[in-house]
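Each chain you see keeps its place in the complex, though not every chain is here.
Chain naming follows the written order as A and B, and within any one chain the residues start at number 1.
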Amino acid sequence: MKLVIAIIKPFKLDDVREALTEVGVAGMTVTEVKGFGRQKGQTEIYRGAEYSTNMVPKIKIEIVCASDVAPRVVEAVQASANTGAIGDGKIFVLDVGQAVRIRTGETDETAL
Amino acid sequence: MKLPTGLAIAAGTTFFAALPAWAQDAALQAPAAAAPAATVDKGDTAWMMISTVLVLAMILPGLALFYGGLARAKNMLSVMTQIGAVACLAMLIWVIYGYSLAFGPESALPSKFIAGFGKAFLAGVTPASQAATFTAGVEIPEYVFICFQMTFAAITIALVLGSVVERIKFSAVMLFALVWLTIVYFPIAHMVWATGGWFFDMGALDFAGGTVVHINAGVSALVLAMLIGKRIGYPTERMAPHSLTLTMVGTGLLWVGWFGFNAGSALEANGSAALAMINTFVATASAGLFWMLAERFSGHKGSALGFCSGIIAGLVAVTPAAGNSGPFGAIVLGAVASIVCYFAVTVLKPKLGYDDSLDAFGIHGVGGMVGAIGTAIVYAPSLGGPGAADYDMGAKLGVQLLAVVVTIAWAAIGTTIAFFIAKAVTGGRVSPEVEIEGLDLGEHGERAYNY
């Protein structure tokens, strides 16, 4: 199995989720994160104190899926999260050794 | 001459709006001996000053919180700043020429619709100047009257913004406000509240500004929302209120402040103010609960936002009726307004498809109309209202309807003109990038929250 981690722009979440549903991904976990990268954050000024954050709000999506499904997942995310502008984000794929569904104790691919 | 200043006219009779003179009260409170000149009672002055302060509290923080809580977090400061800044603008142009246009002396202009520039820059007003009340021989310092009315102008333009926040440019808001106050608010205020004004002379009942403030703001908001277009993502995207807690706080402050608005509109600390006060309590209480009941009867849960919406709908509806109804008429009026607004907001709006972000029309416009028309009904003595025994409800209904229709037309046309001027100069709407990222960062360079 694979863990696909995608860092995307927040307003793309709905699109990505729909795209994933289409490739048959039923579950995922979402975290609000901050990203540093090429994309520059807004400059804020508070009574003359200027803060250029470099920190941009992002959404991290984590999906565990069967290894053979992973390429399609990656593709779906890449297609749906893409705006062509800097800061669209990254996808990382890691190996997962084991998966368990807490409710039933089912393991591995049946647990997803 | 309209507003007596300096030397008050002794024989000053009922001066402004549509209110029975509560002869019995006057009898109790007026000095026993014949008063050769109008006197100022410090109790009235105290009441009108605190009423003025209460109306300010309705704007900032009241309305700013009510509206702001309903917006998304990324637009919070934008909403609050737009409200605050137009209120400030309204105050400044009020003393420059607004007060004069609404309540100044007659001029070459058609005095049915507008006064003149004779009191521009508050010419001739001093701390000793006085303004009439509804009771002959009783006056209040003119500066107090000016301040009280100033807050009305300020809140009305702030209310309009509710339909277009989260996408309208700050600069567009400011320019729109300038034009709108000039061509819509000042004339309508004159027509309703000044002697010689059209609706005033018709005998339209509007105790505290249901027409001038709420119908006017609500209709303008609707037109403005349609002109500027929907928010990106509306109605499919999740746009839940970012803090109903703040909306609830704003609701409470609006209710609190509204006693200045409604009971203050008696212009005296007397039985009429007391009647306006009790009506403002019970109509609102009724409306708050009835919105929740309407939700239950529609198969949903009674909601906190429903409660708040009902409270506001009730306050709006009781505004023209405050001193023109008995408490039980007010309870019914609040309930009806609440239910009608509920359907306007949950059924009508989705059907018609316009994006009135914070339901400025659905609550202020619709509630205002229910109130304006309902006032003609609850005014009837048979329903516990203060109307005379020979009160002709049909005739009064006609008058109220006419005032409503003229206000709607005037507001719609004026708003359209003001919007196109604002759009031509400023562009009107923020870029899609700014709209998506939020107006706080895009327009003001700040975040509302940094936890």
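What to note about this one:
The criterion applied here is as follows: contacts are C-beta pairs under 8 Å (C-beta built on N, C-alpha and C of every residue); 3 or more make two chains touch, one makes a residue touch a chain.
Since this is a predicted model, take the numbers as computed values, not measurements.
Only one copy of each distinct protein chain is displayed here, while the full complex in this structure file has the stoichiometry A x3, B x3.
As a convention for this text, only the chains that are shown with their structure count from here on.
Spacing of subunit A relative to subunit B, judged by their CA centroids, is 48 angstrom.
Those residues of subunit B that touch subunit A in the shared complex are 237, 436-437, 441, 445-447. Taken together, the subunit A residues at the contact with subunit B in this complex read 11, 14, 42-46.
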